[in-house]
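A single protein chain has been omitted from the complex, and every remaining protein chain is retained in its original position.
Read from first to last, the chains carry the letters A, B and C; within each, the first residue is number 1.
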Amino acid sequence: MKLIESQAKAIFAEAGIPVPTGRVATTPEEARAIAQEIGGRVVVKAQVPIGGRGKAGGIQLADDPDGAFQQAQRILGMDVRGYKVERVLVEQAAEIAQEFYLGITVDRDRQANVVILSAAGGMDIEEIAEKHPEKVAKLWLNAGLGLRDFHIRQLAAQAGVPAELLKQLAPIMRKVYDILLSHDATLVEINPLARLGDGRLVALDGKMEIDDNALFRQQKLAALKEDEGDHPLELEARRRGLAYVKLDGNVGVIGNGAGLVMTTLDMIQRNGGKAANFLDIGGGAKAEVVRNALEVVLSDPDVKSVLINVFGGITRCDEVAQGLLDVMRSMEVKVPVVVRLVGTREEEGRRLLEGTELTPAATFQEAARKAVLAAQS
Amino acid sequence: MKLIESQAKAIFAEAGIPVPTGRVATTPEEARAIAQEIGGRVVVKAQVPIGGRGKAGGIQLADDPDGAFQQAQRILGMDVRGYKVERVLVEQAAEIAQEFYLGITVDRDRQANVVILSAAGGMDIEEIAEKHPEKVAKLWLNAGLGLRDFHIRQLAAQAGVPAELLKQLAPIMRKVYDILLSHDATLVEINPLARLGDGRLVALDGKMEIDDNALFRQQKLAALKEDEGDHPLELEARRRGLAYVKLDGNVGVIGNGAGLVMTTLDMIQRNGGKAANFLDIGGGAKAEVVRNALEVVLSDPDVKSVLINVFGGITRCDEVAQGLLDVMRSMEVKVPVVVRLVGTREEEGRRLLEGTELTPAATFQEAARKAVLAAQS
Amino acid sequence: MSILIDRNTRVIVQGITGREGQFHASQMLAYGTQVVGGVTPGKGGQQVLGVPVFDTVKQAVDATGANCSIIFVPAAYAAEAVLEAADNGIELIVCITEGIPVQDMIEAVQFVRQKGVRLIGPNCPGLISAGQALVGILPGRIFTPGPVGLVSRSGTLTYEVVNELTSRGIGQSTCVGIGGDPIIGTRFIDVLRMFEEDPQTKVVVMIGEIGGSDEEEAAEYIKQMKTPVVSFISGRTAPPGKRMGHAGAIISGGRGTAQSKVAALEAAGVPVAETISDIVDKVAQRLGRA
Partner (left out) sequence: MSILIDRNTRVIVQGITGREGQFHASQMLAYGTQVVGGVTPGKGGQQVLGVPVFDTVKQAVDATGANCSIIFVPAAYAAEAVLEAADNGIELIVCITEGIPVQDMIEAVQFVRQKGVRLIGPNCPGLISAGQALVGILPGRIFTPGPVGLVSRSGTLTYEVVNELTSRGIGQSTCVGIGGDPIIGTRFIDVLRMFEEDPQTKVVVMIGEIGGSDEEEAAEYIKQMKTPVVSFISGRTAPPGKRMGHAGAIISGGRGTAQSKVAALEAAGVPVAETISDIVDKVAQRLGRA
């Protein structure tokens, strides 16, 4: 899950990383009050879980409380790349002398956390890496050793960060690494980490990504999870414990195994169709799970046909068939459902489905073709 | 430096390891007041930096405050293997069901911290290891990995600690390791770690050894250092920054390099004498250091002769000679001083000492012989 | 021959008293795997499926001489189980558990590497050397001994391939599911190296998917391999930024697309199949059985 700027900055501040004075407002009146409190010039920033808000006009300066009111009024409700702005962060405006990039993230290829530091902050790290590759310093951490002072000196030297900033930079870097570990983050990013006119280093913008697998031990963060701008069907599927992704086609898909389901989506496209979703019921699914899966897929108004593609290994085909039957009996299914069941208890499964309205298919290819045809008719 | 029971227990309590209720008293009246506060049966324990106080009568039970007064009166001032008891710890008496040994210490051979756990607590670990080797579980820690739950299960299984105690034991073990690292200890020992009648695990006695090399970053512990029962000459030498050990002979020894000085002591003994001290002035010593060293050695009333044995590598013989001259000029030296100077600027050094009362020696052997003879005369 | 496991592999099951652990232990035993013991803290002394249960891996290794461990421990404790196995002389660790926190796995993978221990997974179906030993949750009955080595990030998809291979009379040497997580102990390139050394394996099937760059890295290595490799990449139609079931199956920052992987493989001269049947056709071709 992604944390937005205001959430990341709250965590930074708690850890002792300097951030500008500010607070979140949900109304223009609140924005004015916060600007009043802060005094002087403020910046009003749209809080959305996506980049590009600056270009979209979601970041504006205001000279006084009334200006803050007006800017908040303009930004709140704005659409930033599909996300409606419901909150703005009102912060003391900063006089920036220089911008740095500081991030720690997981490098899956090196199987390590990697610290990235650059003296060319403010842009996306991909952009920095492309435009100024020589200004990007990277260092992969040994988990046992952690982030040491010599690492920090190495990074600073390589990134060309002035030596006089090391005294401020070192504790910030250590705190970023502490935050990464203590919050089970896969990314903690400060960009820009700004040197102000008075020489202080301040985190002007921040981003964090939290490992969903670790939310069981990150109670505070887990509570924020629902706030994400996910599709309502994704939220519903998550509540039911299903690995579901909403897509923009019209063939509903249910299968077992991520690779099998991805391949099913690919096969649907090969046959001229487009999947409405990804849904993996996993290994050894019981009838109950299958019922839940089908209910979620059928509740999607985009779905014009459904393809159930199961290779029975641990998963038993008769269990899958039973789950399908349960749904057919409890609700009216208005779209064609194509079913391919292969493997463990295949015969038993097919027998259960005989005489129902489900469309059987013998092969992967046949199933994809039939489902696409059904959706088009 | 060694921490005594009350100091170790204060650290345990701060870390959240259960210890009996109690406080230190320096007078029988205080002991009575503490016993009154605690209520019920108490134990009065001599606080000395040495083992064997139990056998010496330094641990006594008292049924009531008056009993505590009497026991404290008896124990305070008592001599335990050369240490005068100036403090007693008055603690709630515990009903012990079983005693365990738990310690973490530095194993220099394996270059690792080793955790030691035994179900046969109460005795010295050497005694346990000898009498019940099968009951002693040891585990060497990887610094990067630290002490993990599986280590604790492994130790408990091997030591035969009942599984139902694991829930209490695990956090205590983790805290002992945390204390070791956070206090730069080379030993943290709880012995006995007692299971009481009600099932609780409590640290009934504790010991810690702190790495002298780390006192620069252990301000609180460094402040306790002066409290140690060291010889006054050792304290004085430490104040002057000298590596000095008081011994029980009568030949004062000064040399450069620990091995050289140890060998000098050995040579003195080979020649029928006995050294009054060990004193290493280290490498590259200036005249000032030599002067300090000689002053400390000469202030020892046991010293009947002094042997200065220097092999000049980085250390310059003329610097050493100058330091000796400074002392000879500033005070009356009443005992014979034998000097062997070899190596860097040997000639210059000898020339400086010509015409003084110092006794020159050409070889290691000659120097030792002359110093021993001088002490005997 | 085979890689990683064979008839002589001595396996313990960490988490043997759990539902999953016990069920799959029974399947492994049924396949003929030497399951010699299990580990569940607090349950030492019990017997499960006729094998002894221990409180710790150390006890299990001391008592049984196990050299391999398969882990069915819940996600919150699974990385610790890996550390315990690696720290106690286990040479091959197979971690089935899904949903282990990434930071836990970074530590575990680095420790395992430092110890010179081989870890397969996590979030994987394990592995099987057809006709010899099953250390995993793969459906043993679809496998038959033969010349095809398989390595895959996806379980079920692999079963589809194996099923079709077997039905067409083409057997398998070893099939390794390396797992769907971003941080895994063994990657394509590691397994390819082993197949390259294995005399039984005449053709290798590599089944990749979106996310990361293991396939691209493997493509570089395959250039110098003597054993032919046939590949398949799933997720060609997956949208960016969405996790497709596997925690590791995600296109992020424009990296890890199926297109990038297909391009790298094709540049290395590796045929990339379009469908599962196509994989099997290409394998048959390379075995001269087309």
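To be clear about the criterion, a contact is a pair of C-beta atoms (placed from the backbone, for glycine too) under 8 Å apart; a residue touches a chain by one contact, two chains touch by 3 or more.
As the structure is a computational prediction, the values presented were derived from the model and not from experiment.
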item: Visible chains that the absent chain touches, using the contact criterion stated earlier; value: A, B
item: Listed residues B:61, B:97, B:143 or B:362, member touching the removed chain; value: B:143
item: Candidates B:5, B:280 or B:319 - the one touching the absent chain; value: B:280
item: Option touching the unshown chain, where B:33, B:96, B:214 or B:333 are the choices; value: B:214
item: Touching residues (missing chain, whole complex) on subunit A; value: 142, 144-145, 148-150, 153-154, 157-158, 163, 166
item: Positions on subunit B where the hidden chain makes contact; value: 106, 108-109, 111-113, 126, 142-144, 180-181, 184, 186, 211-214, 216-217, 243, 245, 247, 255-263, 265-270, 274-275, 278, 280, 283, 311-314, 342-344, 364-365
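Just so we're on the same page, only the chains that are shown with their structure count from here on.
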item: Third chains touching both subunit C and subunit B; value: A
item: Chains most often in contact, by C-beta pairs; value: A-C
item: Taking each chain's C-alpha mean as its centre, the one farthest from subunit C; value: B
item: Distance from the mean Cα position of subunit B to that of subunit A, given in whole angstrom; value: 57
item: Rounded Å distance, subunit A centre to subunit C centre (Cα mean); value: 28
item: For subunit A, residues that touch 2 or more chains besides their own; value: 142-144
item: Touching two or more other chains - residue numbers and ranges from subunit C; value: 111
